[in-house]
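What follows is a single structure, written as structure tokens, with notes after it.
One protein chain omitted, others in place.
Letters A and B mark the chains in the order given here, with residues in each chain numbered from 1 onward.
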Amino acid sequence: MNIKGSHEAFWWSLFSVGGVVSAMVVPVLVFATIVGPGLGWDVFADAMRYDRLSRLLGNQLVKMGLFVVIALSLFHAFHRIRHLITDLHVPVPGMPVAALSYLLAIVGTVVAAIVLWLM
Amino acid sequence: MGSKVTFEVFRFDSETEESSYQDFEMEYEDEWVILDGLNYIKGFIDGSLSHRWSCRMGVCGSCGMIVNGYPTLTCSTFIRDYLPGPIRVEPLTNFKVERDLIVNLDDFLRKLQQISPWIVRDEERAIEHGEYLQTPAELATFKQFTLCINCMLCYSACPVVSHELNFIGPAVLTLGHRYNLDSRDQGADMRLDEMLSSDGIWSCTFVGECSQVCPKHVDPAGAIQQSKVSGVMAYFKSFVMSSGSRE
Partner (left out) sequence: MRRPRYCMVFVREVTAIFVVAYVIVLLSLVVSVGGDPESYEAFRDFLASPGMLVFGVITLLFTLFHSVTFISLIPRGMAVWRNGKRVPASTIAGPGFVVFAAVVAVVLLVLLP
């Protein structure tokens, strides 16, 4: 089959898988890293101790998990942002908006890999 | 009998390009639908009013209009549900108006053709071999999507249609999906070429308003979403196939 010169299916598949992953993981992370400690809840403040976190982030499995969550969430989010820009009737052609959106997701993913494994 | 209601009807004259709203006050009966009100106006108040209708029973799909801002099948909606009024009646949005409440169907019909909404066979079976058989379970997979009456309310409701003129749109994409699911059909590849093109399913952001306004509970939004999943499978399969053929 000739899929008329478009890789939309690819981006959409990342969008939807990323949508599921971010839906399940992001809120609890937001709570555990910002809201919980911010409200002064001891469990969360305790969880955020330097020694605990550096030990946790030393674990390859945790790193991999975090990387997958971040990458997929970015591809999900930038696909949405692309459509948000169209929906707002911003007078720019669709192609560059799409290209720039996905480029930002790719850059973000690369940055995440660097941060997780090289820093 | 004897209660009065006012219709604020959109009027448009394509020759002078002038548009306005005209108020019509009339006595109505409890069992009247919006379409009865319009027919009363045309018959007894102002014969120049133009609107489409035919079956008066929610089957032909020609009487769709905007009633109080919402895409509505006027033969299936009672006046009494809009009281005290006034009731504003306008032509379907996202279409070019021809005259008063009548919109231009050319684009929609072109899109309908584009998707080949009929059973496509690689090779037609000879008449003497009889009909194509189908089990009830096979029928059930697409039955819901056959209920569409082409009323185009979903086009009027869709924000993507409003900013992408060539977007194939809810009803037609749903029809494409319906034939792709049909066990008797062999034209899915051809249809997917259109459905996965830049005018096809990927423009849909799953707003879901089409399914909300659909008088036949066709759920076009769901159908398009399901096509996207099939599109993703077809996409990844096409790589497996082409890498396979190189060996």
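Here, contacts are C-beta pairs under 8 Å (C-beta built on N, C-alpha and C of every residue); 3 or more make two chains touch, one makes a residue touch a chain.
Since the structure is predicted, the reported quantities are computational estimates derived from the model, not experimental observations.
Engineer: If the hidden chain were put back, which residues of chain A would touch it?
Structural biologist: 16, 19-20, 22-35, 37-39, 43-44, 46-48, 50, 52-54, 56-57, 62, 66, 70, 73-74, 76-81, 83-84, 87, 108, 111-112, 115-116, 119
Engineer: Tell me where the left-out chain touches chain B, residue by residue.
Structural biologist: The missing chain touches chain B at positions 69-70, 136-137, 140-141, 144, 157, 159, 205-209, 212, 219, 221-222, 225-226, 228-229.
We adopt the following convention: only the chains that are shown with their structure count from here on.
Engineer: Just give me the whole-number Å value for how far the CA centre of chain A lies from that of chain B.
Structural biologist: Whole-Å distance between the two chain centres: 37.
Engineer: Would you pull the chain B residues touching chain A in the complex into a rising list?
Structural biologist: These residues of chain B touch chain A: 159, 163, 189, 192-193, 196-198, 202, 205, 228, 231-232, 234-236, 238.
Engineer: Inside the complex, what are the residues of chain A that reach chain B?
Structural biologist: Contacts found on chain A: 1-4, 6-10, 12-13, 16, 83, 86-87, 89.
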